[in-house]
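Quick one: the structure is below, and I'll ask about it shortly.
Removed from the display is one protein chain of the complex; every other protein chain stays in position.
Moving on to subunit A:
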């Protein structure tokens, strides 16, 4: 008897709760791969979520689950969000790709947005940012600033995204400083402060006085600060706590405009499957303030490049460019097509070393 009452009360409470949500509130779910306090990748996605809340106020309800492993747990978390009435779900890591597609099949009325993947469906869009545009700006500053002509690069995994960044940074460093040399360390992690610090120290010992990183923690910044005359760039978020030295600029992921636009589309009923790949122009890639440690003329040059990339008058991969083995890739004035960029698995000419696999 008692048990039944309890159940009935619970059911009523739940009924009320559901009714509350049903009042035209758009529910948006976010699945995060790291903790919201990682200071990098997940932190910026969460800022995007907060921006959605701020923009729409009472008309929207957001939920999130952090540190979700890329596997069956992700599928369960997405299903749970869909069951509990989410209208739109952002899945913010490449490793959620197949899970997103699987869950989307079961919930045709829920819209899904998968970050950095390539599989779409009638209710699944994909989105990513042209971070390589930011790398071009970094490369320019790095090439101008280095005195040892050795630039260290902490890479995460040998996937197209990361290789694109290395190539773009190298091309633009080389353009302003023909003597420049890249030393690349593969950390095989996206976020591991200890490993990243070790990688940074090893690169500094090998003479690098500029460190670029494609990993998310601030550990390389701390290592550079300890070493003295080494400059770094913030990754994913501004990392401005290390400005003006060693952090002289940064690439900032800015998902807020996209998240707001897509939430609006769900509210208006105009949501369609899209494959978005935005760069500096649409504001998805931001360049953090270039600090005073950078001479004014270098800063001006970097900002001019940023504007050219943003307006579309210049493409970061413009010929003439050869592949590492010397075979021609892009002819004079030719720009890379998105297909080749998306699957990029080769270094451009001049980079030493091989891509591990």
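Note that contacts are C-beta pairs under 8 Å (C-beta built on N, C-alpha and C of every residue); 3 or more make two chains touch, one makes a residue touch a chain; residues count from 1.
One rule holds for everything that comes next: contacts and distances are computed from a predicted model.
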Quiz prompt | Protein name (UniProt record) of the chain left out of view, among "ABC transporter permease", "PadR family transcriptional regulator", "Quinol oxidase subunit 1" or "AttH domain-containing protein" | solution = "ABC transporter permease"
Self-check item: Residues belonging to subunit A that touch the chain removed from view
Solution: 7, 10-11, 14, 29, 35-36, 63-73, 75-77, 79-81, 83-84, 94-95, 98, 102, 118, 157-160, 188, 342-345, 356-357
